[in-house]
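Note that one protein chain is taken out, while the other chains of the complex remain in position.
This part shows subunit A:
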Amino acid sequence: MAALFKARRALGLAVGHGVRCLAQLAELPELHQMMRQTCRDYAQKELAPIAAQLDKDHMFPAKQVQELGAMGVMAVEVPESLGGAGMDYLAYCLAVEELSRGCASTGVIVSVNNSLYLGPILKFGTEEQKKQWIPPFTTGEKVGCFALSEPGNGSDAGAASTLARQEGDEWILNGTKAWITNCWDASATVVFATTDKSLKHKGISAFLVPMPHPGLSLGKKEDKLGIRASSTANIILEDCRVPLGNMLGERGMGFKIAMQTLDSGRLGIAAQALGIAQAALDCAADYAHKRTAFGAPIGKLQAIQFKLADMALATESARLLTWKAAMLRDAKKPFTKEAAMAKLAASEAATFVSHQAIQVLGGMGYVTDMPAERHYRDARITEIYEGTSEIQRLVIANSILKEYQQ
């Protein structure tokens, strides 16, 4: 009898939870809608008007990052006790999408700070580490970065050649990290280095290093195709010394920390890609109303209509995948496969939609007078960083094969 009640209650909870989840996919809860609208208003009024100039000048939007910090957007998931907004991951994804719709560079700055810097510290840090390394990075005054990739290995993360050796009460780090987003504007980084070469990927550990710091120097700012307002460069470690207390998590836990962090981080990038796709779609749809050819607005032509439909479909499909993955994560359910699907779908949507947007705009899409060319340039990186599309496919395939394990 008791078992029956237990089962019925479990079903009720499951149905209730399932219904809630489904309802959220169909229509966001009021809180999330308000939050999305606030971010949209901010992005349209404060980011969109300056995005082209930021891109041209390679300029870090320091003022805007501070304003976003004041709004709580730089630390969405961080609990209020540590200075964050204390909201869930779905809210974070909504925020990043809306901000990226205004300026993709600002979107990635927000995403890296939230997911790649604050994320691992929240999850793996000691109480003391959290108190030291989180609060200053919630206000927008300081941003963090994540140093995993090296010149010799990106996708091959297990082959970290940056070394860390212990000397007395210090760790000494040596090596070079590549493609680090935010690094020229960052005040701290999470660095991954090999502590035990013989253990291969189980011999990698994570370290917290303040910036600037003796022994840590930055390479030249990369001259990128897109997201130019966000700085990307090498981090060079030459006998960089940090106290023992700066190790994040246990010794040898680095690879696990990196992979789990990237699982979440890729939802932030999915959201960024969605924002870029949406902005490109906005541009194309608006143009279709205004531009006339053959005696009518081009929106009347089936060729354009089919394009707009495909663009909207790609974006909305990727958006639902992203929301689902975020909701699974918020429900503390496994979400690795869904996150990889979301990132893959969203980044491919961004490149597809921005490509077609230029096509809809014709010649106007190719010049800097319209934002379409910037969306095209910004979109491209989303298929590469935080896990290439190829890696995402491997992650998904792995998951599928596990499900069908013989």
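Throughout what follows, a contact is a pair of C-beta atoms (placed from the backbone, for glycine too) under 8 Å apart; a residue touches a chain by one contact, two chains touch by 3 or more; residues count from 1.
The working rule: contacts and distances are computed from a predicted model.
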Any idea which of "Small ribosomal subunit protein uS17m", "creatine kinase", "Electron transfer flavoprotein subunit beta" or "Myotubularin-related protein 9" UniProt assigns to the chain that's been left out? "Electron transfer flavoprotein subunit beta"
Of A:E30, A:D223 or A:E403, the one touching the omitted chain in the full complex: A:E30
Touch with the omitted chain, as defined above, among A:Q24, A:T38, A:Q359 or A:S399: A:T38
Residue among A:A51, A:V65, A:M87 or A:A188 that touches the chain left out of view: A:M87
In the full complex, subunit A touches the hidden chain through residues 30-31, 34-35, 38, 41-42, 67, 70-73, 76, 80, 85-87, 91, 95
